[in-house]
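Every protein chain except one is present and positioned as in the full complex.
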Amino acid sequence: MIVVLKHGVEAAKREQLIDWLKGQGLTIHISEGEYQTVLGLVGDTTRVDMDLIASLGIVDSVKRVTEPFKCCNRKFHPDDTVIDVNGVKIGGNFVMIAGPCSVESEEQIVAVAKAVKASGANILRGGAFKPRTSPYDFQGLKATGLELLKIARQETGLPIVTEIMGVEHLPLFEDVDIIQVGARNMQNFDLLRELGKLRKPILLKRGLASTLKELLMSAEYIMAGGNEQVILCERGIRTFDDYTRNTLDLAAVPMLKELTHLPIIVDPSHATGIARLVEPMALAATACGADGLIIEVHNDPMHALCDGAQSLRPEVYDDLAQKVRSIREVIAK
Amino acid sequence: MIVVLKHGVEAAKREQLIDWLKGQGLTIHISEGEYQTVLGLVGDTTRVDMDLIASLGIVDSVKRVTEPFKCCNRKFHPDDTVIDVNGVKIGGNFVMIAGPCSVESEEQIVAVAKAVKASGANILRGGAFKPRTSPYDFQGLKATGLELLKIARQETGLPIVTEIMGVEHLPLFEDVDIIQVGARNMQNFDLLRELGKLRKPILLKRGLASTLKELLMSAEYIMAGGNEQVILCERGIRTFDDYTRNTLDLAAVPMLKELTHLPIIVDPSHATGIARLVEPMALAATACGADGLIIEVHNDPMHALCDGAQSLRPEVYDDLAQKVRSIREVIAK
Amino acid sequence: MIVVLKHGVEAAKREQLIDWLKGQGLTIHISEGEYQTVLGLVGDTTRVDMDLIASLGIVDSVKRVTEPFKCCNRKFHPDDTVIDVNGVKIGGNFVMIAGPCSVESEEQIVAVAKAVKASGANILRGGAFKPRTSPYDFQGLKATGLELLKIARQETGLPIVTEIMGVEHLPLFEDVDIIQVGARNMQNFDLLRELGKLRKPILLKRGLASTLKELLMSAEYIMAGGNEQVILCERGIRTFDDYTRNTLDLAAVPMLKELTHLPIIVDPSHATGIARLVEPMALAATACGADGLIIEVHNDPMHALCDGAQSLRPEVYDDLAQKVRSIREVIAK
Partner (left out) sequence: MIVVLKHGVEAAKREQLIDWLKGQGLTIHISEGEYQTVLGLVGDTTRVDMDLIASLGIVDSVKRVTEPFKCCNRKFHPDDTVIDVNGVKIGGNFVMIAGPCSVESEEQIVAVAKAVKASGANILRGGAFKPRTSPYDFQGLKATGLELLKIARQETGLPIVTEIMGVEHLPLFEDVDIIQVGARNMQNFDLLRELGKLRKPILLKRGLASTLKELLMSAEYIMAGGNEQVILCERGIRTFDDYTRNTLDLAAVPMLKELTHLPIIVDPSHATGIARLVEPMALAATACGADGLIIEVHNDPMHALCDGAQSLRPEVYDDLAQKVRSIREVIAK
């Protein structure tokens, strides 16, 4: 950490700050310039409050030179994490997660599960607990939805992933293969901490206004508890742009692969909110090196209870899946 | 709701859509133009999924003409809501909420409470459960912190407001006067729904990337449950701007006063993250018509356990409080 | 255009507004609802000032239902525009534009031109007039740089594209094949209007904070003057994200292809500002259907005078170009 002092600060105040920093177990290197003095802080700066230091009258600015995340930092774990979900590898090879926005009925979820499996999907998604902006919108089938997902798993052999909305529902998720944390809960720290106590894969979606560092710090909450099976998911960020629902930030994929060893998948359905943009953005995500895709597929969009606007019909998904495989072959060369 | 059809759509498909819309209890007005046909949907469109309609091949675009929020909509409740907290009115006259970022000790919280009361504050704030980006940062004194707040309330008579982080902590908050929902939990819908069952004021902070409509829809979650005592709080949004922590969106204050009857307060401490910007932004918030301010005050910023960078010393707060009162006099004329 | 009136407006004021709208040659359809009255404006609403109407006391909101752009609107010109630059087709097949950030010397520009041609590039880029944030940074070789570009064109046969910074430089650009308008000048309307008088291809880069509609309105400035040869370029937008220089908005590619018949290329070099992210984002842009790529290539990044951080060495570009061709084959199937 680097602390830049203002020009002409009193020696006494400067010494007071240096003593206080040393009191936190740090070694201080002093470098004097014409207009300012720079303090280099060496040691464990993870717990140093840089905002507090920046607020002091004698300080011009503070810069961190090390990332504050450890468990998920590629510097300390150079090899890719590979997560095994009932034989499906996430992080090692490409994973195709697909299914309806909401679980609606046994007939629906089993039909979609069979269809996406036939197209090459290896994990089934489906919402049972639905976060909705409006209290008047459909909120999901909840516990019943979870049971229907398990039936679809039994029928197809596909592991299931579904979203949790609060700590109080954890007992219901015991038999779920991957627990999803939605974008709005990315900084629900109580929930993250509880998930850290499990030994089960967590699919962590990036928040709408979250930096990559914040996403990694949320992964860190889970990993610090001992659960190292975290899958990151880019699903669009909020910008001034108003033609798509969110702005899919695909450069986050290669950037995250530099910063962390965790697998990174992409959700083009929620990112764009428009079914006809899902295929081009799925192909783009594959081309830039994502470890997988999570895509909404529905057998009858006209009657879907939520988010129908972004769901694909099975035949469109099938076509997309073939192109994805061809692109994987190109970039794997 | 307005549905614009594409040019030259098949009559059969058009009729199918119209029938489907009528099946949802709506009346349809058709207006034909040279390049497109516009359908006007009259009736209760709150439950109509505009994204789904927008996704249909024959539809060009969909526009809502009524807001989807009801309980908090000023159109249906023209008079300002006034919330009474042990005699302190929020919404009727100006409210000054102040206190430390975190509760640290009995000595600290009582000292700050007495100081801010002497400066004219009428509600005490203090964090017991702290949402922190990093799992390695101080997370608050939790239940102990709540007890210390109650001691400070007893010593000064000031009602207390403090943040809740999850449904599972609700029993601990029974004797808290105002429960705060932080920006990161603004769309923790499970939590909002539980708070809707209480009959206790809720201070709802705007999320970092939330539109005003989303803030109001979150208030609607609480109010739809029967708890009409919601206080909104603008605390800065996330933008490209990098000199302050967040961008304080003060135009939201007069805009929200048009849209809703709920009181709106401003938090200049978290918005800027810089102590020396708190006074100018507090004065600005007062000048544009906010119903109150929530400000961080600490008796010793150098040793604050978190967010010290944005806390004021009591003497600075005292000066600020005087200026705020003078500005209130100007705009109340 | 749809005008929603407030509940309970005076009949006299309402009639005054309707008369005023009719005075602008519009036909008005009136639809009365329980809480509001909606006016449907039919006719040429391109010149109607929707902000003015929205500001009137009796108006609740105004929504446009037709896009304000015409010349570049795909609704009125369903077929893709194909621009022919000395035999190189832009819009019909994939175009590879490459070259150094700045033209530095004859040796440099000729060497890079030959290298990128060998890798399959069919247009040469190179900056002669450089927009720099700081007045103290290198501003380009200007007229000399243009001459060097022409030498490279003669040596390789590659058409050249280079950026113009102001109307006053137009005479110098007579012999340039494609004139580039940079992101910062996307709304330099005087410049756009002058370029509309030419009959020469214009490469129009999207502004950092421009919506797709604004980009298209700027294209419209050029086309309204009679110059229909406009190439759009997505090069990243400004968001809160701080790991890459800008956020490459790839969903803009398929979205623009719906809205307009103009060709759309992508600039992954400026979008990310990081050389090692150029390849993944170039592949992603290709996969989602871009009509071409513009990429910075330099023979010695360590000594580049500007933007070296995002330039590729020729051998890296060669590898990228091969992968791009393979991905084109996949999506062209």
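The first chain written gets the first letter, and so on, giving A, B and C; residue counts start at 1 in each chain.
Everything below uses one rule, namely that contacts are C-beta pairs under 8 Å (C-beta built on N, C-alpha and C of every residue); 3 or more make two chains touch, one makes a residue touch a chain.
Computed from a predicted model, the values in this text were never measured in an experiment.
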Neighbouring shown chains of the undisplayed chain, as defined at the top: A, B, C
Absent-chain contact - pick from B:V9, B:L170 or B:A287: B:A287
Residue of C:I151, C:L208, C:V316 or C:I331 touching the missing chain in the full complex: C:L208
Where the unshown chain meets subunit B, residue by residue: 209, 211-213, 237, 239-244, 247-255, 258, 271-272, 276-277, 280-281, 283-289, 323, 326-327, 330-331, 333
Touching residues (missing chain, whole complex) on subunit C: 20, 46-47, 49, 51-56, 68, 131-137, 139, 165-168, 184-185, 187-191, 193, 207-209, 214, 217, 220-221, 224, 238, 273-275, 301-302, 304, 306-310
Residue ranges of subunit A at the interface with the undisplayed chain: 2, 4, 7, 29, 31, 33, 35-36, 38, 40, 42, 60-61, 63, 65-66, 75, 238-240, 242
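In the analysis below, only the chains that are shown with their structure count from here on.
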Euclidean distance of C-alpha centroids - subunit B vs subunit C, Å: 38
Chain centre separation (subunit A, subunit C; CA means) in Å: 31
Interface hub residues of subunit B, defined as touching at least two other chains: 238
